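Single-structure report; data block below.
Of the protein chains in this complex, all but one are displayed in their positions.
Letters are used for the chains, namely A, B and C, taken in the order the chains are written, and counting of residues starts over at 1 for each.
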Amino acid sequence: MDYQQIIEELCLEIAPLQKIGKVADYIPELAKVPPEKFGISLITLEGKDFYSGLYQEAFSIQSISKVFGLSMALSLAGDSLWSRVGVEPSGTAFNSIVQLEYEKGIPRNPFINAGALVVADVLLSHLKSPKADLLEFIRTLAKNPAIDINIDVYISERNTGSLNASLAYMLKSYGNIKNDVNQVLDFYFFQCSIMMSCYDLATAMLAYADHSKSFDYAGYSLTHSGVKRLNAVMLTCGFYDESGEFSFRVGLPGKSGVGGGIVAIYPQRFSVAVWSPRLNQKGNSVMGMKALELLTTKTGLSVF
Amino acid sequence: MDYQQIIEELCLEIAPLQKIGKVADYIPELAKVPPEKFGISLITLEGKDFYSGLYQEAFSIQSISKVFGLSMALSLAGDSLWSRVGVEPSGTAFNSIVQLEYEKGIPRNPFINAGALVVADVLLSHLKSPKADLLEFIRTLAKNPAIDINIDVYISERNTGSLNASLAYMLKSYGNIKNDVNQVLDFYFFQCSIMMSCYDLATAMLAYADHSKSFDYAGYSLTHSGVKRLNAVMLTCGFYDESGEFSFRVGLPGKSGVGGGIVAIYPQRFSVAVWSPRLNQKGNSVMGMKALELLTTKTGLSVF
Amino acid sequence: MDYQQIIEELCLEIAPLQKIGKVADYIPELAKVPPEKFGISLITLEGKDFYSGLYQEAFSIQSISKVFGLSMALSLAGDSLWSRVGVEPSGTAFNSIVQLEYEKGIPRNPFINAGALVVADVLLSHLKSPKADLLEFIRTLAKNPAIDINIDVYISERNTGSLNASLAYMLKSYGNIKNDVNQVLDFYFFQCSIMMSCYDLATAMLAYADHSKSFDYAGYSLTHSGVKRLNAVMLTCGFYDESGEFSFRVGLPGKSGVGGGIVAIYPQRFSVAVWSPRLNQKGNSVMGMKALELLTTKTGLSVF
Partner (left out) sequence: MDYQQIIEELCLEIAPLQKIGKVADYIPELAKVPPEKFGISLITLEGKDFYSGLYQEAFSIQSISKVFGLSMALSLAGDSLWSRVGVEPSGTAFNSIVQLEYEKGIPRNPFINAGALVVADVLLSHLKSPKADLLEFIRTLAKNPAIDINIDVYISERNTGSLNASLAYMLKSYGNIKNDVNQVLDFYFFQCSIMMSCYDLATAMLAYADHSKSFDYAGYSLTHSGVKRLNAVMLTCGFYDESGEFSFRVGLPGKSGVGGGIVAIYPQRFSVAVWSPRLNQKGNSVMGMKALELLTTKTGLSVF
């Protein structure tokens, strides 16, 4: 499979979408990113890498960080985690509090904000230095010790986080947040403000695509079955209420962030990360979604 | 892979579940089925078949029929079908009318009842003898000309179908049913009352697992991409609001019915059908779910 | 109190609203009514009547008929009626099916469509000739034997009643419709198509304003407490999800219909009916609402 040629083809084909969609603007730091930016990086299990555009430029990974936080929490808490958060698609927007109230404080899955707040709470209960530990875990996965947060994004998130605070207090009222709400929120905003490039992300996600070796990074380990299940949750829940659409068009487990990044994996074959800041109405990168759709269409590779 | 041995092992392991769950009783004909019945049939792409229990006994396939109806509608209407029904998980129970009202008459996906009613409506618009044509399509897929409906189930469905009638009239009020509501309901109840064995179902589903040859049965054809997308919808939406759980535990595209049947496929490898009438609270077969979970755990085969 | 002068004043003040709002157009017969029509009729307990505009012109009373149907059902079934329908404001649009599903088939109150369908079902269970009996009851209340339905409206309602059919089948699925759904719908559409003038309506509603004598018309009787409670339900539930607004601005028990009519009563003092076909977004007459607000503001008379 000539991935490099396919990548170059799809870059041409998505170019007309460059002006479509809207950069996330709920915090100034995201709104400032030039909207035409684009990068893609694909790495195979054999270690070959393919890329185009600004694949080495770091951006705010936002909700993609939920994959890494969930991995740590699963390693620490095991399957008991699933008594505090479900694995069902939410069927509603990513920040809906409705479902949370209706289902008595158990978030539908770990990739909606409420679920990620519960995961953050689990990490705070287990770790003395959760922020440092998260960075260490991600740096190890991505083999890049320079990965860090963007301090301006971090501060902005904290100042505009009323909706997440509302979710966190709702969880607290049902007893599904054990630590101080402000500390949970602080950690959550910290993880959202981590900066990574497409290359960093593709490298990190390779660990989820590779079933041949055990998952064990910076002291956090998952069973073979644990990795597969995490991939399953990415496929059914990774794109908010566009998860079905992503599964339908792309057919790979993946996760998006409002910074415009998307990661996806083809188990046993490759990982891929793409970045473009303009988002569709569901909050997913317009060019990123199309790039991955073309990738699986052109390669004929999807899990289905 | 020694599938036969794995099947025999899992049959032993699920035996303790024999008394758990409740047979569907909304119509007398389903309630009459002895609850301990169990069968399983697995067929590989190479044509080898493995089985256990009552794998040749026909049962009411109920919602599994939605896969076949959808295939015909896609063949007839093409992608225009997706303007009338979505591909997102519903996040709610299989018969919820709430979402339908909230989303102005566009069902979330073709596997909730409302979506299947729209699919039925499409078939009625395209076909002169939709019932005969559906039977012909299924008989061809399953290579069994004896497949037919259970007339008692069919009549019972019609007499107890108020909830489906409510859904159909709601769709009609939004203009998303074009034909006479009673005819649409009649066809829908017809398809639900089709009887097939595990062997029939595994044979029929092999067509969805097999990407090496084109999908063309009884005049209904799907593209390679069309089959994959249909599989994707099965994975994200095939088990009502337990779809995430099935994806998480089993990791295969599949579809269940309240008659206690479940079908699933491993693309490029095999299809499998299992049957046991006792259902869990979400309406899916208790032993069937566990059997498939053990199958993918023991074989290490899942799409993730 | 010089009601006639007040009525003439308010007619001048509401004149500028003549072009605001939209005539109901879900059936052609309502859409055909000239939108500038206006009439008002007020009758005191002493029997003096005051009026302006087309107060003798009959129009489609639509949901105002729910007051009369409810009165008959209460007379026939007594307080047992309240086990099948509640007395709480719905907080949602008049035809919402969501609440119905959430609350297991018990409509919030008798003035939303679902509640009126249950009331219709009660009448069908008790009466041999429910249509004739309803007409007889209303003719007696209004002292006008010429009151009848508009046959074109009746037929149109039947042809466009998918949403009401959806509600009725939902009620049936919960066992809260006992008779044939089509007969219930037919009776409901019949009652909606009754034609009355403002004068007819004010005369009929005087029975609800007058506590000094017993309520007993055409064989249907209510206790003193029964009438007061019916008035209470009008105040809290009579204007769909604008009931609070009507109570806030007008401060009288009342009921509106999408034909543009509104009735209201001031207990122990007067009844009033107003008609103007243009509706606001909540489905209530624009000029009618304003006329009644001015009436209570100018007279200083409200129940509060």
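Everything that follows uses one rule, which is that contacts are C-beta pairs under 8 Å (C-beta built on N, C-alpha and C of every residue); 3 or more make two chains touch, one makes a residue touch a chain.
These numbers were taken from a predicted model, which means no experiment stands behind them.
Peer 1: Kindly name the visible chains that come into contact with the excluded chain.
Peer 2: Taking every chain of the complex into account, the missing one touches A, C.
Peer 1: In the complete assembly, which of A:Leu54, A:Ala77, A:Ile97 or A:Met195 touches the absent chain?
Peer 2: Considering all chains, including the one not shown, the answer is A:Ile97.
Peer 1: Among C:Cys11, C:Val33 or C:Val87, which one touches the chain that has been omitted from the display?
Peer 2: Here the residue in touch with the unshown chain is C:Val87.
Peer 1: Which candidate, C:Gln4, C:Ser125, C:Ser221 or C:Thr236, sits in contact with the chain we can't see?
Peer 2: In the complete complex, the chain left out is touched by residue C:Thr236.
Peer 1: Kindly note down the residues of chain C that lie in touch with the hidden chain.
Peer 2: 86-92, 99, 108-109, 224-225, 227-229, 231-233, 235-237, 241-245, 247-249, 251, 253, 267, 297, 300, 302-304
Peer 1: Extract the touching residues of chain A with respect to the undisplayed chain.
Peer 2: 96-98, 101-102, 162-163, 165-170, 172-173, 181
The rule we apply is simple: only the chains that are shown with their structure count from here on.
Peer 1: So what's the Cα centroid distance for chain B and chain C, whole Å?
Peer 2: Distance between chain centres: 47 Å.
Peer 1: Where the CA atoms of chain A average out and where those of chain B average out, how many Å apart are those spots?
Peer 2: 32
Peer 1: Which chain C residues sit where two or more other chains touch them?
Peer 2: Residues of chain C touching two or more partner chains: there are none.
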